[in-house]
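What follows is one structure encoded as structure tokens, with my remarks underneath.
Removed from the display is one protein chain of the complex; every other protein chain stays in position.
So, chain A:
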Amino acid sequence: MSRQCPKCLTKEYNNRNMVMMINECGHPLCKNCVETIFARNVAPCHQCGKTLKKNTFWEQMFDDPMIEKENFIRKKLKKIYNLKEDDFPSLREFNDYLERFETIIFNLTNGIDVAETELEVKEFQIRNAELIERNRKRLDADDLWIKEMLEEESMRVKRLQDEAMLENTVPSNESKAKQIINELRQTDLPAEVILDRQRKLQIEAELAEKEAAKKKKEAKIVQQRRMQETASFGPLRTAGAPYVHRVPELPLNGPKLPRIEDLANLGYLSHIRMPSVGRVAGGYVAEIGCMRALIDSRQDLCT
């Protein structure tokens, strides 16, 4: 990774933040130089003189500029040469086509017969215009498989969710039927009234379900958005019971202690050594020492 800008000669060693940019002609430039030279958006390439535009530069990923150049050409031509296997009468012809594609790319990358190759590409484009247009939308066999897998996955998740919901609602269905039968038997109301009522209840329940499902979806979307916005720095803990502070008890087993606030007024502190300024600065007050002595004297006195 020892790239060097050919123009300003800074190496990665000198400027750790140096970003190499490269263009279609395959000659790299560091980002600062791009800004400088292409201040007017159009300028000749410093190595080959070809007219370039500032916005056609991209960040160089590979050390070898030829790779970048080839990738660029390949991507461009793939949009034109997008025929699939079943566009050809035989496998042999498909393979020939593929080989021709590679040869074209090789020629263009290495600057062999550039003009002729370009002409060939143009002719191909004109000749197979409809096929190209049609294949733009089609998916490859591989893509199809991926899509199938994804769909299956989502189906599975949905199925599990439905089952979970079903478990919750199955008993209620049975009990509802029983309820209806009981009512029909016991009360004197005409059957239609009862059934109407049940139907109304059912419709309301369904509406409520739909609303609940919608709310869940919205909540999920909101949560997703929030997750994207916030960065989580650790595992999210589930909330438990809220913390209630209980003052810790001192099991003294002896007579009661005076409170720490009262120590000064009761005159204890006058009989203990005053701490030095350094100690007080560290947070030690005479009450602490006094309290400690008192606790020790009271502890376990009544066992």
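Keep this in mind: a residue touches a chain if its C-beta (ideal position, glycine included) is under 8 Å from a C-beta of that chain, and two chains touch if they have at least 3 such contacts; residues count from 1.
Here is the rule we use: contacts and distances are computed from a predicted model.
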Legend entry - Record-based protein name (UniProt) of the chain missing from this complex, from "Zinc finger, C2H2", "Cyclin-H", "AP-2 complex subunit alpha" or "U6 snRNA-associated Sm-like protein LSm1": "Cyclin-H"
Inset, instruction - Identify the residue among A:M66, A:L195 or A:I272 that touches the chain left out of the display. - result: A:I272
Inset, instruction - Kindly note down the residues of chain A that lie in touch with the hidden chain. - result: 254-256, 266-268, 270-272, 290, 292-303
